[in-house]
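Can you read through this structure? Questions will come right after.
The complex appears here without one of its protein chains, the remainder shown in place.
Labels A, B, C and D are assigned to the chains in the order they are written; within every chain, residues are numbered from 1.
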Amino acid sequence: MDFIELFRESFPSLLSGLTVTLKITALALVIATLLGLLFGLMSISNNKLLMFIARIYVDLIRGTPLIVQAFFIYFGLPTALDFKINAFSAGVAAVGINAGAYMVEIFRAGIMAVDKGQMEAARSLGLSYRKSMAKIILPQAVRKMIPAFINQFIISLKDTSILSVIGIRELTQSGEIIIASNYRAFETWGMIGIMYFVIIMLLSYTARSLERRLVI
Amino acid sequence: MDFIELFRESFPSLLSGLTVTLKITALALVIATLLGLLFGLMSISNNKLLMFIARIYVDLIRGTPLIVQAFFIYFGLPTALDFKINAFSAGVAAVGINAGAYMVEIFRAGIMAVDKGQMEAARSLGLSYRKSMAKIILPQAVRKMIPAFINQFIISLKDTSILSVIGIRELTQSGEIIIASNYRAFETWGMIGIMYFVIIMLLSYTARSLERRLVI
Amino acid sequence: GCAKKESSAANSNGKTKKKYIISTDATYAPFEYEENGKYVGIDIDLLDAIAKLEGFEYELKPMNFKGIIPALQAGQIDGAIAGMSITDERKKVLDMSEGYYESGLALVVKEGNNTIKSLEDLKGKTFAVKKGTAGAKFAEDNKEKLGVTIKYFDNTPSMFQEVKNGNADATLEDYPVIAYMIKVDPNSGLQIAGEKLTKNYYGFAVKKGQNKELLDAFNRGLKKLKENGEYDRIIAKYIKK
Amino acid sequence: MIEARGIKKKFGNLEVLKGIDFNVEKGEVLCIIGPSGSGKSTLLRCLNRLEEITEGTIKIDGEDIHDRKTDVNKLREKLGMVFQSFNLFPHLNVLNNITFAPVELKKMDKKQAEEKARYLLRKVGLEDKALVYPEKLSGGQKQRAAIARALAMEPEIMLFDEPTSALDPEMVGEVLQVMKDLARDGMTMVVVTHEMGFAREVADRVIFMDDGLIIEEAAPEQLFTAPQNPRTKDFLSKVL
Partner (left out) sequence: MIEARGIKKKFGNLEVLKGIDFNVEKGEVLCIIGPSGSGKSTLLRCLNRLEEITEGTIKIDGEDIHDRKTDVNKLREKLGMVFQSFNLFPHLNVLNNITFAPVELKKMDKKQAEEKARYLLRKVGLEDKALVYPEKLSGGQKQRAAIARALAMEPEIMLFDEPTSALDPEMVGEVLQVMKDLARDGMTMVVVTHEMGFAREVADRVIFMDDGLIIEEAAPEQLFTAPQNPRTKDFLSKVL
């Protein structure tokens, strides 16, 4: 079997794995962004309790491996609370909650990077804290967060491969299944490497140009 | 078998896995720091070629999964170049080279975060670029890098678990071996989670206090 | 690669014992697993006995199963004994010994699930399998015929948990492995449905076209063990009939 | 209009304001001068509750502003604030910087707010910069836009915290001119400044602060030509 043939045979399967990877990553990052925003705002609030909750979330999630979290959400919780969750949802939840903890810090850093004077100016005009945050601070923070956000995107994209432990057939898993049947590890890993690489390059170049255009 | 007993039986094995994890992480981060410094300096130099080489390194390594890199170093390179490498060295090299790419960006950001005026002041006194960088810029940059460095430490610590594919018995793999003989997945994963958690908390609190003391 | 050079160097100097690096999985009781910090199991005991008989030394190198074949191909290890079924696909890239144990697939379902007794009861249901195993191959071969969905896992505990949680209806596992597990773990929550589905053999593997000497030694030793009763003693130690 | 009595302010253990009393009448221009760190900015920020006071009362139009019942956002609508560092919103163009608060808070319709904004921009000499983003403006232009932004809320009192300290010297004049015009139009103003010329020309009264206390308070002519307190003398000798 030459490489062309190998490619022809395995490409559709890898592509469908890639689709799963991208779907999970995208959905997870939506969740992560919401969690990051919520807990990020909590972590900069004046309320000690809210700050503490946010701190716990970040420490707990960053402090344990994703694989443990995935196991917990997919196998542990349903057993303990007696409900059923499908692997895809569990995977999205695990990666989302995991990335969310990092997003908290990204949001926090982004908000703190906005000059303090911006909030003071907004409040001085009579705007409420909430409105100042939403319309003045966050739009500026988001721009500053782009590089860190893309980094997280890349990390989550790769982390998705850990979900093979709960039976999700994403890109890495597809590759391993192919290798398990044809034993052409190097060529197959090569193809997987290139697929990740292409996606990540696309992402990081889009991000860089976005960043350039948004610099205000 | 109750939990106490389970704990007593599996703890030594998990502990030796943890030792391997920590050893690899520590050694890998030494390599990563050296690589990060070298390529980081290249990436801010005026020489287009050096910048390009640094860019390639970062893009290539960040763009591919660690598992592919580990396979390549342990299986691919020795076959291609006809030499032998032991799994431990290959693991250290893989994690080190991987983290190195992220360290490049950490160094770059750290150096750029030092006020431009510092370099100008040093050069104005007649100090060479090299000396200014070594004695004036880097000491300040390193302080600013602590949070990002600790983040990378945590990421690499967890990444080490991927090395089970090349036969390294680190913490996660130790856990899987234990589970395979006692079938107690939840308790064992729980212990692993706690071990990671304790180490990571120790790290991040040391880092935070270090940071506070070094703020100048 | 270099593994070969090393052993041939030892060859020319007939007196020193040859030392091989042999890989195993370590997460596959009763064939190889860890007990009190030592690797034990049928595979390990067989290997040890054969090494003594044939006069070679070995270094045991447990690794994740999915790294084993690449490691053999890359010459990082000289041989592998890891409950590895002899299949045509594997024989394309590996040289494998005579079968040293008759195995076969068992259909495994959740404890108390008596609706599934044979393959036919599985129409439209979901299989959980471990990738790269004979079970995965079997499920793939019967996918069309039975109209089943296949979910792939990385390791055995996850695959079993999937069935226990009711996310998959059945799983396929090598008969001796699952029988052993159900026996030692009363809380396994699983049961075997019906009889052995297939019959296959485990073999010792080396890289294709290399280490013939080691492969021959294994075959020779295995034969002697069977003749002198040691083989039955080892099996009985782990699987009481 | 403003009536401050016994204001004290601590940051942790550091007492920054140590008992301040003063009044500002409607239409009056009050200048506050004093060395760095004497508490001028803190005092000004207490007036619109950017800082909470530790002791004392501040009444504006008779209303105790540090009272729990006071709606701080309503209060701030009455007080325009101009910062040393401009603090224009960088993601909005000049026009939107000005119309943002009126549209959000006064429920003014966009069109009307823009007309108003253009009128104010004319007043501060920036009619041609309405659609420009802040980063394209010089320091002096930024500060004039910031003044227009504060005026758009039709405040009764304007607070200025060293509005020209961050400016290149040749731009100081244009900002002071806008402030002079405001004063002439009868705006009540409290101005922290290092521009002694401005204080002398425009202020109705000047307060000299040092170390959290008002050391001297007088009409500008008197304070600058015949300071009573040795600390005032010392300070003036350094900056004049």
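Just so it is clear, contacts are C-beta pairs under 8 Å (C-beta built on N, C-alpha and C of every residue); 3 or more make two chains touch, one makes a residue touch a chain.
Just so you know, these numbers come straight off a predicted model, no measurement behind them.
Asks: With touch as defined up top, name the shown chains that contact the chain not shown.
Replies: Across all of the complex, the chain we cannot see touches B, D.
Asks: Using the touch definition from the top, which of B:Ile136, B:Ile166, B:Ala180 or B:Met195 touches the missing chain?
Replies: For the chain that is not drawn, the touching residue is B:Ile136.
Asks: Of the residues in chain D, which ones touch the absent chain?
Replies: Looking at chain D, the ones touching the missing chain are residues 35-36, 138, 168-173, 194, 235, 238-239.
Asks: Can you list, in ascending order, the chain B residues touching the missing chain?
Replies: Counting only chain B, the missing chain is touched by 115, 117-118, 120-128, 131, 135-136, 139-140, 143, 216.
Simple rule for what comes next: only the chains that are shown with their structure count from here on.
Asks: Using CA atom means as chain centres, which chain is nearest the centre of all the protein shown?
Replies: Taking the mean of C-alpha atoms per chain, the most central one is A.
Asks: In terms of C-beta pairs in contact, which two chains are most connected?
Replies: Result: the chain pair B-C has the most contacts.
Asks: Which chain has its C-alpha centroid at the greatest distance from the C-alpha centroid of chain A?
Replies: D
Asks: Just the number, please: Cα centre separation of chain B and chain C in whole Å.
Replies: 35
Asks: Using the touch definition from the top, which residues of chain C touch two or more other chains?
Replies: 66, 70, 73, 155, 158, 161
Asks: Quick one: which residues in chain A touch 2 or more of the other chains?
Replies: Where chain A meets two or more other chains at a single residue, that happens at 71, 75, 185-186.
Asks: Once the touch criterion is applied, which pairs of chains come out as touching?
Replies: A-B, A-C, A-D, B-C
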